[in-house]
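One chain of protein is taken out of this complex; the other chains stay put.
By written order: A and B. Residues from 1 in each chain.
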Amino acid sequence: MTVKIKNKASLILEYTVMIAFTILCLYPIVWLFINSFKTNKELFADPWGLPNTLSLQNYVDAFVKGKIGTYFFNSVFIAVCVLIFGILLSSMAAYAISRMKWKLSKVTLNIFLLGLMIPIYASIVPLFSIFNALKILNTPWAVIIAQVAGSFPMAMFILTGFFTTIPNDMEEAAVIDGCGILRIFFNIIMPISKSSIVTVAVIIFLATWNDLLLPQILLSDPAKMTLPVGLMAFQGQYTTNYVGMIAAVIVTIIPTIIVYIFLHNNIMEGMVAGAVKG
Amino acid sequence: MKRFFTVVLSVLLVGSLLVACSSSNSGTSNSGTSNSASSSSTEPVELTMMYNGTATDPTLGLVEGVVSDFNENNTVNAKLTLQAYENEQYKTKLTTLMAANSVPDIFFTWELDYLRPFVEAGKVYEIGKLLDADPTWKDSFQSGVFDPVTYNDKVYAVPHAKSICVMFYNKKIFKDNNLSIPTTYEEFLNTCQTLKDKGITPIAMAAPDAWIPAQLVQQIADGIGGMKIYNGLLDGSVKWNDPAYIEAGKEVQDMVNKGYFPDGFLGMKSANSTQLFKDGETAMYFMGCWDIATVTDKSTSSIVDDVGAFALPAKNPQNNNILVGSIDQSLAISANSKNPEAAAAFIKLFGSQKYQEEFLYKTGRLPTTKIDIDKTKVSSVTADVLDISSKVVGLTPWLDRAFGAGEGVEFNNKCQAIVGGKDPASEFNALQKFAETNSDK
Partner (left out) sequence: MNKVMENKKYILLFVLPAFLIYLCFSLIPIIYNFIISMYSTDLMSPGIFVGLKNYISLFTQDDIFWQALGNNMLMVIGSLIAHMPLALLFANILFNKIKGSRFFQTVFFLPNVISGVAVGLMWSFMYNSQFGLVNEFLSLIGLGRFSQDWLANPKTAIFAIIIVVMWQYVGYHMIIQLAAMKNIPSSLYEAAEIDGASKWKQFTNITLPLIKNVLRIDAVLIITGSLKYYDLVAVMTGGGPNHATELMSSYMYYRGFRTLKYGYASAIGVILLALCVLSLVISNIAFKSEDIQY
């Protein structure tokens, strides 16, 4: 009897803790969303309440004055390029390292994995001067190359881990059928590795989409800025237009939240993969 | 994890090989581009200008006006594009572009040590050559205005405004409370106390932008120590922990403790604190005279006709009329501009009588050229500032301009800490220590 009561009490306590933190996670976002429809005056007068009218003026401000649309497009362009190059190059390399037979494969893999502990921020000054020397500073390619290079360690880690689990007989059969290595890779290996590749893609996307420092330093033309840098600029330009800034934040996080709603399993699996399997 | 160390070892080996190849050539040398405008082509010359200003700042509109005038009427077949950035962003942008050797043709700059490293690295076109070649242009400027942008006897920028720090005040509040313009520092403090006792916040202030409290500290220090503490800093005979600076820090801290600044000023955005003055919520506002444009902006200010200005009286009366101030709105040409002559044509237009007058009459910018001022066309606060300006006996440029991004910016940070409650003596001692070690990094 007492055990049951005790259990029930602890269950209630557990739920209280979990629900409290749920509110703490979601409420700030909901609060921002509600306030994105208010005027500055309304916000100051009643931060908790609902807006009097459902005006989209702040979103118009964010897009017209804040140029959030341009930043959004730049972010998409950079993220897509990083995804294409990052996934293609890392899966090719991971395949050659884990499936093909050559002497230095282990060493090469280890050199890649070493990058897991190198914070790219630590070498921001040399990156800046290397891109400067290559004359691609202030082009999206500087950010794309840096992000692709930075994505390899984690991508190699996950992909080599997966490729080694693929049974040998699939390739053997393909070789007997006369397939070349390119066809084996693109027609057999890539399709069966879909889940790992999606996982890698999600990690790369989030890292690129959310990054501030690289685009902040490598891009200087306002027309080329990405969303996080653009948000910073908006904050500096319209210091007191809080509601406009709130709308801009909402525009920035909505794509991430949508991606998250559809792919949260892959995202969670991917982002913890490094830790759990290592 | 044994594996980890073998990995480190192998990378170090690879690395040591690479060191040999990637020999350090930090700093791309600048081969001075000296292509002149190709006048034969009919394609207009593309020029870009980087300007420090935000959309909420009334002067940006005037600058845009000059740009479109230039684009329609210039005789050098050029087309100028304006890029405007917010202050903090502008500073970062300019330094990175300088290192990358891709500064636009024309850029806004501050004077003295701000511009110095760029000049010394050969990144700035010597506009003095073009000024010398065009005596009417050069002679249109008042004497001395080029001094802060002259390095090794060569002029590298053209200033288009003079700025001084003044105390803006709300005439209506002063009248309602039987207050007159203070003539001594004592009277100034009494004025603050009187206002405070009546429930009016005396001075608008915002601390997150560190230079705002810093210019007040500097102004009070000038009033205590006079020109010699500024000149002494320059030649090294005065230290950053000079008693005058410490005393000034204590004075401002005292004002904080007595509640002379708005509630929450430590975290207040500067635009919000300016708004307090514009809404008649505070009686005074200490700022560079460029803010005439903002405080008299009819769309945001409810006190347009009630603003006046006075010079903050010195604590030692012999130092009266020594003010924080310098030149402003300086434009320079980048060394890698392909068309310095076309760029100079724009700068010349920017400093022409027409626009010097427009800037003066519409936004209260004090001119750097010799124009006859029509007193009937200026606002009453501009008239006050012109009057203050005519009585100036010495100017000490903002320390973050005179000492650049090192000590100058740190001075601002220390002043920010002092208004936040830190001990002035220990903050300025730390600044002196910083200054002694900063030069050789």
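Keep this in mind: contacts are C-beta pairs under 8 Å (C-beta built on N, C-alpha and C of every residue); 3 or more make two chains touch, one makes a residue touch a chain.
Predicted model only: the values in this text are computed from it and were never measured.
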item	value
Touch with the omitted chain, as defined above, among B:121, B:227 or B:383	B:121
Which residue of A:9, A:26, A:50 or A:80 touches the chain not shown here	A:26
Contact partner of the left-out chain, one of B:44, B:243, B:280 or B:406	B:406
Where the missing chain touches subunit A, by residue	11, 14-15, 17-18, 21-22, 24-26, 28-29, 31-32, 35, 43-44, 47-48, 89-90, 92-93, 95-97, 99-102, 108, 111-112, 115, 117-130, 145-146, 148-150, 152, 156, 171-172, 175, 180-182, 184-185, 206, 209-213, 216-217, 227-228, 231-232, 235, 242, 245-246, 249, 252-253, 256-257, 259-260, 264, 267-268, 271-272, 274-276, 278
Footprint left on subunit B by the chain that the document does not show	1, 4, 11, 14-15, 18-19, 22, 24, 26-30, 88, 91-92, 95-96, 98-99, 117-118, 120-123, 207-208, 210, 264, 266-268, 404-406, 409, 413-414, 416-417, 420, 422, 430, 433-434, 437-438, 440-441
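Everything below uses one rule, namely that only the chains that are shown with their structure count from here on.
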item	value
Rounded Å distance, subunit A centre to subunit B centre (Cα mean)	39
Complex interface listing, subunit B residues touching subunit A	3, 6-8, 10-11, 14, 26, 28, 54-56, 83, 85-89, 93, 96-97, 99-102, 269-272, 275
Residues of subunit A touching subunit B in the complex	65, 107, 110-111, 113-114, 128-129, 132-133, 137-138, 217, 220-222, 232-233, 236-240
